[in-house]
Every structure is written in C-alpha cells, then in structure tokens.
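All protein chains but one are shown in place.
After this line comes chain A, so read on.
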Amino acid sequence: MGCGASRLEPGEDIPPGLLPFRRRLQELKRSRTEESRRRRRERKDSIVSTTELLRPEERDADDFETTEEEISRAVAEKMTVRDALNSAIDEEMAADPKVFLMGEEVGEYQGAYKVSRGLLDKYGPERVRDTPITEAGFTGIGVGAAYYGLKPVVEFMTFNFSMQAIDQIINSAAKSNYMSGGQISVPIVFRGPNGAAAGVAAQHSHCYAAWYASCPGLKVLSPYSSEDARGMLKAAIRDPDPVIFLENEILYGESFPVSADVLDSNFCLPIGKAMIEREGKHVTITAFSKMVGYALKAAEILSKDGISAEIINLRSIRPLDRDTINASVRKTNRLVTVEEGFPQHGVGAEICAVVVEESFEYLDAPVERIAGADVPMPYAPNLERLAVPQVEDIVRAAKRACYRSVPMAAAA
C-alpha cells in the first residue's frame, strides 16, 4: 500500500476545515515544548525536541505521557465527515500536483454535497474540473489521465450514476494493470455518496459495495467516522491502484472526535485493515459506513442486557480483513453481519463464507445476516424504514445469536 509522506507542512495551505484544530494544536505544542524544555532543564537534558508535529514515535517516553493526555483533551474537538474528506483531498492536492478532482458540480458549486468546498478557489479550474453530465465520458477521461501519470479523484453525484460508467470502471480501470503485464497502472479514485440516504427512492439509494468488491483489480473502501474518511481517502489517493471510495450522504454532516494524529497531514490508514470500534466478548458484529453507528448503538443497548458485543468497522471491503474478522469470531463464537445493501451475494454473504471457511468449528450459533430488504428502495417513508436495517434489528439478531445455543444469561 502506498502511504508516502505528504509534503504539506504544518501552517501552510491548511484546509479551511482544519484551521481551528491546527490553531489549538499549535497552542498546545507551544506549551508542550515549554513544559518539556523546563523538565529537560531540570533533568539537565540538553536535547531540545525538534519535532514539528505531535508524532508519538518521535517523542521521548517522558513527553509522551503528558502530551498524550493533553492531546486527548485538546481534541475533544470534533470534525464532520465532510470536512475530513475535504481536508484529505486538499492536503493530497497540495502535496502532489498530479492529483486533480473532476466531476459534475465539484467546482463552482463546491460539490453536490459541498465536499469540495474551497478547492476551486485554491487550485483553480484546471485541477478542480467541472464536467458535463457524462459519467461514461468523464470516467473514461479520468482513466486515460491515470494511464498517463495523473491521479484523478472522480466524484459521482451518487454511486447510482456510476452505473453509466460501469464499463470504464470494470473493463478498463480494474483490468488494465493486469492486462498490460503491470506496465499500466491506474491510480484513480472514484468517490461519492453510496447507499441509502432518505426519501430518494430506488434510483438514488442503491449500495454498490458488493458489486465493486466482487471485481478483482479494484480496492473498495467505505469510511464511517471522520478518522476513517481522512485516513482512507488519503490512502486511496496515494494508492497506485483504482479505488472505489463509498461515502454516505447521511454521514457527511455528522461530527466525530479526531485526535491530533488524525489531523496530521501525514496521517493515512492502511487499506485492507478493519478497525475494532468496540471490544466485546459475546458476539461479533461486522458493519461498514453508516451501519457502524447503528451497530455501536445496538452494542450500547445489548450491554444493558449483559451482552458484550464486539463491533468491527470493516473500513475496507476489498481487500477484506479476514484475519480481524476470524480472530474476533474465534473469541466471541457468534457473528452478526450488518449492511444496507441487498442480502444475496452481499458483503455479509462473503463474511459468512470467510468465517465458515476458517472458523467453522468456533461458531456456537448460526450466523445472523442483517441486510436491506430484497427490493428496490421504496419512497414512502414507512416502507423505506422497513426496507433498511434498524438498530432494533441488530439488537434482536445479536440476542438470537447469543441465546441460541448456550444461553448466556444462564451461563453467566
């Protein structure tokens, strides 16, 4: 995975969303350096830290403890997923002149969901390109640009409209490196909202995670939190392969706490690694994107009934982090998969297979698969609600899984 250092230095070209955080950090850093200087003087230590940013590995252990604590205080700050995505694109554009953004309404309009806010002003129309309404066309243009050294970030207004461009993505972007014997790589990112929002029915609500994840040559990421969004988008842009980056409209406006590390322009998450959002003992719940939040809520409710759920945020759908999933199931012996997409051939189906293949003998209950109903998304709010997973569905499934064989309440 290509996760090279970004050239963005603190203080220069800070994306608008990051300014308040940076300011806090700088204040913090100043007081921290003074404090550590004072302590070093006391210790008669002549080494003065030259660390520009708060990178744990470059601090000595003594400093580490105090600053870590201070940082966590400082970053009781929050950042929206929108700002996280915006700052990730911004920093990568600042660091690498080959990166450019393209799509309908990304420039003047600042993005259909304002994810590209401020970028046109900063980088100009050559690098923030508004396109005509031709998904097949601009996807092809992006793929061609990637063949010859540029690193396009292509925004779809929604992944539903990527269907107009599916041939370019599958037959060209995903396969060219292989077909050319490794001579032609395709460093491109396709990003945009995916899956259900609210009240936008069948042609704006489809989840394409399973579709793209079934195609070799593609990497498929789906962030949940602001940390995910920043770290994974930066990783996607730096990656030499085509990456499908599935965002969620509902999450754009949601705020998450972010640590100083996450705000560092060098921050980057590994592709192919899941994240354990909450540790637990009794049941493993896998989810991605918006459903991670639902799973966490479900875990909260379950804990009141004495069930301790382990929540895995998949982050990367392809490659899938089989190790993390299997390790967790071997510990909890029970599995619930959650996704908004359709059940058949879905992400849950794949996870189920992964666990059956590698941890079959550890399972104490049948796997519970929570997915969207097997129907196109209806508009009427009452039917829409029935068509997508709810927190209560997860709670009930986890209880079914837990009470099914050894009844835990009794065993405990």
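Going forward, contacts are C-beta pairs under 8 Å (C-beta built on N, C-alpha and C of every residue); 3 or more make two chains touch, one makes a residue touch a chain; residues count from 1.
Keep this in mind: contacts and distances are computed from a predicted model.
Of the names listed as "Trm112p-domain-containing protein", "3-methyl-2-oxobutanoate dehydrogenase (2-methylpropanoyl-transferring)", "Ras-related protein Rab-3" or "Molybdopterin synthase sulfur carrier subunit", the one that matches the UniProt record for the absent chain is "3-methyl-2-oxobutanoate dehydrogenase (2-methylpropanoyl-transferring)". Within the set A:G137, A:P240 or A:P257, the residue that contacts the chain not displayed is A:G137. When the whole complex is considered, the residue among A:N160, A:N194 or A:S289 that touches the unshown chain is A:N160. Panel shows chain A; residues 104-105, 108-109, 112, 130, 132-137, 160-161, 163-164, 198-204, 373-376, 378-383, 385-387, 390, 392-393, 396 of it touch the chain omitted from the view.
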